[in-house]
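Read the structure below first, then the notes.
Of the protein chains in this complex, all but one are displayed in their positions.
Up next is subunit A:
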Amino acid sequence: MNHDAYPDNYIRGILNSVKSIAMVGASPVNVRPSYFAFKYLMQRGYDMIPVNPGHVGKELLGKPFVASLSDIGRPVDMIDIFRNSSHIMPVVEEALTLNPLPKVIWMQLGARDDAAAAKAESVGIKVVMNRCPKIEYGRLSSEISWMGVNSRTLSSKRAPAPTQGMRLSLNRMSVGGGNTAASDRAAKNKTEQS
């Protein structure tokens, strides 16, 4: 997988297929990005599991925190890692000990570890880096368009009026034209310079 620019169909396939998501580094502080993403994905029907050893015994939006991936005690489809790039590898290594393996490992906006990604991909796990599943879900469903964000999708179909907790269709036509190639390019230049 080219981790500089993901085809929409790759992201769409992941978000359409996974049902349970363990979020490593989920925060109960309601201005943290992980809280935003946890709450949104839960409202869109995903089975969310907060993983954070600092908050065991507490709940996040009614879901009990677990200390680590191995404490979940049931299969999970996707691991969403809200940690800095330097803390990714141990989480991926732990994920690789799970049985069954997760189908997807997702690293949040700003997080990227190519070595960890290669390790996961070598056992057939799909990897997404430096993206946010809330933003990608909002973009592919075009719900994010309410914020003036370029969803890079088109549709001439009448969608149902969205209600609380409803799964939204992500199957709109993708628009490569008005894309974020420029920001991917900028991120790449930055990586190469540093």
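Annotations for the structure displayed:
Everything below uses one rule, namely that contacts are C-beta pairs under 8 Å (C-beta built on N, C-alpha and C of every residue); 3 or more make two chains touch, one makes a residue touch a chain; residues count from 1.
The definition used in the following text is that contacts and distances are computed from a predicted model.
As stated in its UniProt record, the chain not included in the shown complex is "O-acetylhomoserine aminocarboxypropyltransferase", which appears among "Carbohydrate ABC transporter permease", "Cytochrome b", "O-acetylhomoserine aminocarboxypropyltransferase" or "RNA polymerase sigma-70 factor, ECF subfamily".
Annotation: of A:17, A:70 or A:155, A:155 touches the absent chain (contact as defined above). Residue A:173 is the one among A:1, A:118 or A:173 that touches the chain not shown. Within subunit A, the residues in touch with the undisplayed chain are 7-9, 12, 30-31, 33, 35-36, 39-40, 43, 109-110, 132, 135, 138, 142-152, 154-162, 164, 171-183, 185-186, 190.
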